[in-house]
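Note that one protein chain of the assembly has been removed; the remaining protein chains are unaltered in position.
And then chain A:
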Amino acid sequence: MAQKEKDALSGVETTGHEWDGLRELNNPLPKWWLYIFYVCIAWSLVYYVLYPAWPLGKSYTKGLLGYSQREELVQKVADGKKAQEKYLTAIAATSVEDIQKNKDLLAFAMAGGRSYFNENCAACHGAGGQGAKGFPTLADDVWLWGGTTADIYKTIQHGIRADDGDTRGTVGIGMTAFGKDGILNRDQIGQVAEYVLSLNKRSTDAAAAEKGKTVYDENCAACHGENAQGSLAVGMDVGAPPLVTANWLYGGDKATLVQTITNGRAGVMPAWSKRLDDATIKSLAVYVHNLGGGK
């Protein structure tokens, strides 16, 4: 706009913009307003000098105050750790059963256990312990190696069939591979699979199931129990699951049963005592116990 326009009434210049006949007056700013603006500019300059401000390629200006957000974070984490220490020492000094009885410790162990679980366990057992094929659900009531807090604690410490002096099961050895090792033939495997299905009222071949009972009694009952109630129920610590159940670690359909009987199963869980400290494992045991399946 070449010619500045003046508003006839007020004698003030307009900005030259017009919206639907309305023109904005180019009134000056109040002095204090302008001064605050200048103070802000001065403030920013001071800030540049005092605080880290400018990137310099791979580095940056450090500022005279030597302030660092990273250090502040490190300090905060250290403060947080220090605040937790009281509870962590108490947890380390308390037996895993007694933690449950102390309201404060229980709350702390539950909160800590949740984050440890998500960090270390959720990859296999799922967030919240929902499990996956071959990885037990930790929120249900089936525990091959015992579901008390002490049992869970021991399992986390030493793992299952892991290379640990005090581990459970034998390293590398689980359920016998009845087919692969030539102990049972194809027919017998089919019959015992039908028998297991019949225990769960899902058998389609009554005659085969009848024959399968003999096979079961001779080969399977030693570990899984006379009534297929699982090793824990008959007082054996070998991890043989109950076979009268709605929950199947690898699947309960006939094809999977045949596969399991033929090749055997040997699930492995690492021994966590090598990686996590005792207070962490105790917290985890308490957390897992309270996922709902604890006995």
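We adopt the following convention: a contact is a pair of C-beta atoms (placed from the backbone, for glycine too) under 8 Å apart; a residue touches a chain by one contact, two chains touch by 3 or more; residues count from 1.
Criterion: contacts and distances are computed from a predicted model.
The complex appears with one chain absent; UniProt names that chain "Cytochrome c oxidase accessory protein CcoG" among the candidates "Flagellar basal-body rod protein FlgC", "NADH:quinone oxidoreductase I, chain G", "Cytochrome c oxidase accessory protein CcoG" or "Branched-chain amino acid ABC transporter permease".
Among A:34, A:93 or A:123, only A:34 touches the chain that is left out of the view. Touch with the chain that is not drawn comes from one residue among A:139, A:162 or A:236, which is A:139.
Although one chain is hidden here, its contacts on chain A can still be listed: residues 4, 6, 8-13, 27-34, 100, 106, 126-131, 137, 139-142, 242, 245-247, 290-294.
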